[in-house]
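What follows is one structure encoded as structure tokens, with my remarks underneath.
Excluded from the complex is one protein chain; the other protein chains are retained at their positions.
Naming follows writing order (A and B), and every chain is counted from residue 1.
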Amino acid sequence: MSKLLTVSPSPHIYGKDTTPNLMYGVIIALIPAILASIFYFGWGAVIVISVAVISSVLFEFLIQRFLLQKKTTIQDGSAVITGLLLALCLPSNFPVLLIISGSLFAIGVGKLSFGGLGNNPFNPALVGRVFLFISFPAKMTSWPQAQGFQTQYVDASTGATPLSIIKEGLDKGDSISQLMDKIPTYPQLFIGDTGGSIGEIAAVALILGLVYLLLRKIITWHIPVSIILTVVIFTGILWLVDPSQNADPLFHILSGGILLGAIFMATDYVTSPMTTKGMIAYGISIGILTVVIRRFGSFPEGVQFAILIMNGFVPLINYYIKPKRFGEEVKNG
Amino acid sequence: MSSVLITILSLSSMGIVAAIILYLVAQKFKVLENPKIDDVEDALPATNCGGCGYPGCRNFAEVCVNSDTLDDLYCPVGGQETMDIVANLLGKVALQTDPRVAVIRCSGSFENRPRTNHYDGASSCAVASALYVGDTDCPVGCLGMADCVVVCDFEAIYMDDKTDLPVVIDDKCTACGACVKACPRDIIELRKRNKKDRQIFVSCINEEKGGIAKKYCSVACTGCTKCFKVCEFDAITMGNNLAFIDSDKCVLCRKCVPECPTDAILEINFLPRKTKPDKEKIIPLNKIPEKVKTDIKE
Partner (left out) sequence: MLRTFRKGGIHPADNKLTEKNPVQILPLPEKVTIPLSQHVGTPAIPVVNRGDKVKVGQLVAKSKGFVSANIHSSVSGKVVKIDSLPDLTGYKKPAVVIEVEGDEWEDSIIQSTDLQKDITLSKDEILEKIRESGIVGLGGAAFPTHVKLILPHGKKADVLIINGVECEPYLTSDHRLMIEYGREMLVGTHILMKVLNVRKAMIGIENNKADAINYLKGISSYLPGIKVYPLEVKYPQGSEKQLIKALTGREVPSRKLPVDVGVIVHNVSTAYAVYEAVQKNKPLINRIVTVSGKSLKNPSNFVVRFGTSVQFLIEAAGGLPENTGKVISGGLMMGKALNSLDVPVIKGMTGILIVPGNETKRKAIEPCIRCSKCVTVCPMGLEPYLLMPLAQNENFYRLENEMVLDCIECGSCSYICPANRPLLDYIKLGKVEVNKIIRERK
């Protein structure tokens, strides 16, 4: 026998999933949201997305190559996702330099300072987004209205998101029914015809992405469904108690970043729990925190903060919530 | 102005209250410890390598202070010097122990021991050894996946790319024994450290019959007893087709080395023999440490 046999421990075959495959799957799932953002915001969206993605990948490459001097991992697609998610929760007229600084913070501080892919405790895109939100609140909350390619980038008129209309209105003492007239109708919210971050507005595009992710088995239903259900139940209770001061559940789901957060950000592999029980606990906590921040906090939107806070609890969840072991409960019959 | 004052006052009063609470708690939960433990710990090398058999240096210090004698206690990293200091501190007597050094007892390089299969599993000697005989036919030889290098806290072992065998850097080795424990095949032995780190040892632990062992590996000890017969100091013992040189008895006379028909006995850190130039090959070239190589050039 001329060639040597190969020996290794079992198993001897492997599944088809690889890290880049899964990452590119998430990118594919984001395509509807990207298309919707370009449809509504035209060149603004194109610029925000391309700057965020290119700068994220570039920073990952530069830092790994020259600062850390180890193998670069840009080809696995995780930096692309970070850039995409960061872009999707920015307004379309966001200054390019600030986007670049956001990417730098997301990749440099949020991801690589912890040891790169797999070791970051917080979702890098959210770290970048919150960094921008706290550093440049004015720029982060001037939302151009969705107007597609027709309008020139510089002249885009700005306005408030449905969530901030409600929040500010309630603070002024208006009732929900008065405020509801000022915001777009639910079908408009569903297809994304409203103001807001470029990727958050079109619920239909995000739900398409969710369907793809579930069909490809990239994520399980536990996190998105538990977040959305919790928000529905919690806001539903508030709404039933006092409909004049609380918007109804459907409004809460369709407006703001809940869908983007629940489908793409909370489900980030690295920063979400490992067990299904843990995922549900994590989802419910995010849901409750989101509603608490939206209703009782000073910000109109809370899903990003809620996810980041729960990211911090993930190690604890993993430590205490174990999967049900086989043979744990003895059932005979 | 008043608001600034209030801020300063309230913060500093909070600080004082916290300090008082901390002080009281510290008093309440104070653990009385023999202050000698600290002294002994300061004398120890603080490597926390576990070579002494205790989890860390502080633990070892506690045991030193609390036990009646220092007979069973030895810090291999600090060596005799450290033990003498510890003994002085405690008014006890330290046993005289020779410093030791780790020695790799396998010469199964690519040339000497042909590979018979290709290993493709997790890169760990322990995993491979539990799975099968290894990528050569020798059931006790080095697997070359550097478990010993990984556990070494002192960077005293590295893998030689050409031979696929580990090499001990004598100057750095502290004889903590971590590699001895890590090696699933018990190839590494702690031997007495000699002058100029000279060492003569049988670089093989294969206990199979000579002919069989020789089939796997051209430098295997065949148990021919030639070295045993030539040794005048009873340093060599034979057992299970294998010669063993006791480092405590060996006087480094080098007589056994040329006797070995398979070159299984290695002499390291010796100057090359002048009288018999043809026997230089006794040390495989790649086994010569850098230091000696430069000596030869000079």
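One rule holds for everything that comes next: a residue touches a chain if its C-beta (ideal position, glycine included) is under 8 Å from a C-beta of that chain, and two chains touch if they have at least 3 such contacts.
For clarity, every value in this text was computed on a predicted model and none was experimentally measured.
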item	value
Neighbouring shown chains of the undisplayed chain, as defined at the top	A, B
Hidden partner chain, touching residue among A:G44, A:P91 or A:G116	A:G116
Selected from A:I74, A:V225, A:M274 or A:I288 as touching the chain missing from the view	A:M274
Absent-chain contact - pick from B:P139, B:G210 or B:P272	B:P139
Those residues of chain B which, in the complete complex, touch the missing chain	116-117, 120-122, 124, 126-127, 130-135, 137, 139, 208
Positions on chain A contacted by the hidden chain, ascending	1, 3, 5-15, 17-19, 21-22, 76, 78, 116-119, 220, 269-270, 272-276, 318, 322-333
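Throughout what follows, only the chains that are shown with their structure count from here on.
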item	value
Distance between the centres, which are taken as Cα means, of chain B and chain A, whole angstrom	52
Contact set on chain B toward chain A in their complex	115-122, 127, 131-132, 135
Chain A - residues contacting chain B, complex	4-9
